[in-house]
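The other protein chains are all here in position, but one chain of the complex has been omitted.
Chain lettering (A, B and C) follows the sequence in which the chains are written, and residue indices restart at 1 in each chain.
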Amino acid sequence: MIYFLCGLLLLVGLSGILLKRNLIKIVISLTIIEYSLFMFLAVVGYKQNALPPIVKSVTEEVNYVDPLPQAIVLTAIVIGLATTALLVALAVRIYEKYGTFDIREIRRLKG
Amino acid sequence: MNSSSVAQYILPVFVAMPLGGAFLIQLIKKISKGFCDIIANFILLLLLILSLSLLDNPLLVYKVGGWMPSKGIPIGIYLVLDGFSLLLLVIINMIGLISLIFSISYMKKFTNKPLYYTLFLLMIAGMNGVVLSGDLFNIYVFLEVAAIASYSLVAFGTEADELEAAFKYQVMGTVASAFILLGIIIIYSITGTLNLADVGRVLKDKVIEAPIILTGILFLVGFGLKGAMMPFHAWLPDAHPSAPAPISAMLSGVLIKAIGVYALVRIMFCSIGVTPLFADIMLVIAVVSMTAGVFLAFAQWDFKRLLAYHSISQMGYVMLGIWLMTPLGILGGLFHMLNHSVFKSLLFLNSGAVVYGTGSRQLKRLGGLNQKMPITGCTSFIASMSIAGVPPFNGFWSKLIIIMACIQSHHFSLAALAVLVSIMTLVSFLKVQKYVFFGEPKQELKDKKEVPFAMCFSMILLAFLCIIMGALLLPGVKELFIDPAVNTLVNGKEYISLVLK
Amino acid sequence: MKGMTEIVRTISRLLAGLIFFYGVYIVLFGHLTPGGGFAGGVIISGAFILLIVANGVDDEKIKGEKERAGFLESLGIFLFWIIAIIGLCTGTFFFLNFLGKGRPLNMFSAGTIPLCNIGVGIEVSAALCSIVIAFILVKKGENK
Partner (left out) sequence: MFIILILLMILMITGAIVAIQSKDLLSAVISMGIVGFGLTLVFLILQAPDLAIVQIVVETLTLIILIAAILKTTMKECKVKKSAVVIYSGIATVVLLIVLLFILGDTFERLPDFGCSTLRMSEYYLEQGLKKTGAANLVASVILDFRAYDTLGEATVLFTAVMGIWAVLRRKGRKK
């Protein structure tokens, strides 16, 4: 059931890209797709009634959550931030040159 | 095996050195502008020599961080170099060095040259990282490094149409990366490991069911978008012409191969395994790219857009060769990938020289440049003949092998189609030669002179390569260079046992 | 870029110091408590961005800031790269954790991990500062 909801969020983001014409809306939809992937990764790494992977004491044996997907999500979050920042920079310069955020308008002006 | 244990330590240098060069250039860009040129060229020269020195090594496995496997399960990240990745490594560093020599004088028309060198070195580091890595998520990270560097390089000359092309390229690239990441997550949740060889070992005894088929589709869409295969090619005809010439040479010649074709073939052949249905789908995509690319190229009157469409059709040839799944087909596909990277980057460098000299890309406004720019004209003629597959040049040999492979595996219609597409490529490039180089020059082109020495040198070097590449098929040289690459793909699953021995 | 009202300015000046030291704490204790190079670096850059946005700044001064942020960022990632290369140059492996491990659960206990954390923290904070400064400098039609 949880996987299904992550998949639903992915599809909402995908629909945003396919339907919307505004550059900023496309950037928002891309970010939503990435958020759904991070959530899916965190859900895959979860273990029932386990503790976060911080070792409190060296001796006793404790049941921890899987640290590998968390490392992957940490890397992917910063990659998502980098991609979003570059996309927004391009969108600002395109608005400066074309005067609009609408893709069809830009394609018409580009000729 | 001590020779391989010494050669093992060269592997991380391929990624660490361009990264170090990029950071160094940003640190010292205030002190001296000229120094950045020297650093960048020296690093790429060194990388090319190193990659050529690794030619006759068996499969090399390098464990980053020194983490030995425990209970047979690999722990850290593995850098794996076999014949196939060595072929790509040589392509990346060779075309990178030549494009960098070309851009010494070409980039005088652009501002902020140290920034250009930093982004170029980061793209090289990203591609080397993808080609060397034996870990699924590591391929994704270095694919992002190379992709983000190429997005910003496409928008380097901040004109209106270049920004729009870079934005479209980045949106499609990010969607492709999202699909690839989803595929990696599903593989991790099933097999619990990220190492390519370990994934192959776990999946070998699992029956192929819905999740594996979905990861196959996701990787096909993701790497298809990155490699500009036909249904996903929309960004390429805009992105490549608007990039500066050395960058579009790198994009067409190397990036869509290292990120698109190599990663898909490596994951599918060596790790997940190819089902006959998947191979047929890829054959259909290859044929569609091949034919549609040429037809679309006919209608173009912009020099670089025409070359971009031809890139799609030539990549269709490469995919056709590889996905026939026969030893001869794989040999033809890989050899054509090598040839295509040489003559396609030469053609883009020629278009850059034409733009540098005359300032325009429209075929109608150019004419008779042979008198004014003899070197560019001659090298462009050599490149056009080799892309069209005229006998003495390298394009002919690889297309011949692909067509023979098609006939050998009873795909007669595909062989006929390949011949037809080759003829239409020849016609298209004769049109280019007639409009740009032959005939008498127009009035405003009278005072144009030849391009500076650095650009001529790199073009002559590539033209020389175009001519002698045919010799790579001679029995002596073939075993050294092409055969290891073909063997790694022919027995793909050997990779698992070799890496995890 | 003009700043905000007087109340926001004073509060931001008070808070920025606290946020900065909280970020430094997260970076230094990255291997013991949750957080680490990335989280701490982003928090440190949050402190600087709070000052820039709250107090407003004239464009000439901010251009100097951008160059310094760029230099600091290249320095941070160069430090991280040096730590990686040391393993390779001494003939052993690429990212070897060569420093001693010390007693577990105290500050200097994780070999090269604290050094890597510091390098990544500097790089991430300077990178995000220069991203926000670059966006602030975008005028209606002109920006270096």
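Everything below uses one rule, namely that contacts are C-beta pairs under 8 Å (C-beta built on N, C-alpha and C of every residue); 3 or more make two chains touch, one makes a residue touch a chain.
This one's a predicted model, so the numbers in the text were calculated from it and none came from an experiment.
Interchain touches from the omitted chain, evaluated on the whole complex, reach A, B, C.
Along chain A, the points of touch with the absent chain fall at residues 1-16, 18-22, 24-25, 27-29, 31-32, 35, 38-39, 42-48, 50-56, 58, 64-71, 73-75, 77-86, 88-93, 95, 100-102, 105.
Residues 26, 30-39, 42-43, 45-46, 49, 53, 70, 73-74, 77, 80-81, 84, 94-95, 97, 101-102, 104-105, 109-113, 116-117, 120, 123-124, 127-128, 130-132, 134-140, 142-144 are the ones on chain C that touch the missing chain. Remark: the residues of chain B touching the chain excluded from display are 19, 22-23, 26, 64-65, 67, 70-71, 73-77, 108-112, 115-116, 118-119, 122, 125-126, 129, 137-138, 141-142, 144-145, 148-149, 151-153, 155-159, 162-163, 166, 186, 189-195, 198, 202, 209-211, 214, 217.
Operating definition for what follows: only the chains that are shown with their structure count from here on.
Note: centroid distance chain A to chain B, computed from Cα atoms, is 28 Å.
The distance from the centre of chain A to the centre of chain C, each centre being the mean of the chain's C-alpha atoms, comes to 23 Å. The touching residues of chain C, counted against chain B in their complex, run 67, 70-71, 73-75, 77-78, 81, 84-85, 87-88, 91-97. Across the complex, chain A is touched by residues 33-34, 36, 38, 104-105, 124, 131, 134-135, 138, 140-141 of chain C.
Within the complex, the chain A residues that touch chain C are 52, 54-55, 57-58, 74, 77-78, 85, 88-89, 92, 96.
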